[in-house]
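Every protein chain except one is present and positioned as in the full complex.
Then we have subunit A:
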Amino acid sequence: MSDATPLARLDDVGLSHDGGETFILRHVSLNLHKGEFVALLGPSGVGKSTLLRVLMGLSKPSEGTVTGPTDDGGAAEGRSAGKRRAQALVFQDARLMPWRSVLRNVAFGLEGLGLNRQEKRERALDALRLVGLEEAADRWPKRLSGGQRQRVGVARALTVDPDLLLMDEPFGALDPITRNSLQDELLRIWQQTHKTVLFVTHDIEEALKLATRIVVLSGSPAGITGELTIGAEQKTPDSPAFRMYAARLRAMIAGEADPGGAPYWRSAEI
């Protein structure tokens, strides 16, 4: 996997909001390979959302380079004549437009892709169905609960069928049952469509359940301080492997030395 051209990459990225006096991110290098499901863990305020914004091209890095799937001809293979977007982001705050109905919020990214009214409507409804909200299609966002709004944000990103799906704590506001079913739904979509997913979460168990690789962002300025590849044995809840990884991740997030030793501990570029 490490030889293939990554779908998207951050190369020694630094980000400062004050012209280089203080950095939020520094020396961040991350390769996202096609088909990976990467979970990004880190303490609150460390810079996870900032990293996603940089990857999405919404913030220009102060240092280093960003390569997204749009810049990469190889990654665009199989895109059906402009009816999709290369990448999409689920914002941490759902960020819906209050003047658009739920359906039209979901269809937002479909506009400008050359789809007709009916196609847009159908694709948006399909996405709403995936997140269990098709009956809310005609409602105004302010009539939704926080969790419902968040699911609309997920539907809006899914409906553009992106190669790279960036999700910023998408299931944070949900009850455990809805959360579980959306996690399963997301895994199913990921397996079927071979999307590449970068998923920010605070929840170590969620990260272990979903991801093929977990990356830890910590420190100030933040850098990638730990990385674990997740295999089948670590995905079995309450198995020793699961518990050991959870402990290692907790330590990495807290900024302590990795107690688990070296095997997955990343220092060089992978």
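Methods note: contacts are C-beta pairs under 8 Å (C-beta built on N, C-alpha and C of every residue); 3 or more make two chains touch, one makes a residue touch a chain; residues count from 1.
In this section, contacts and distances are computed from a predicted model.
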Record-based protein name (UniProt) of the chain missing from this complex, from "ABC transporter permease", "Phenylalanine--tRNA ligase beta subunit", "succinate dehydrogenase" or "Methylaspartate mutase": "ABC transporter permease"
Sort through A:I24, A:V38 or A:A88 and give me the one touching the missing partner chain. A:A88
Listed residues A:L51, A:A137, A:V160 or A:L228, member touching the removed chain: A:V160
Need a quick check: the contact residues on subunit A for the chain that isn't drawn. 53, 56-58, 85, 88-89, 91, 93, 95, 97-101, 108-109, 111-113, 140, 142, 156, 160
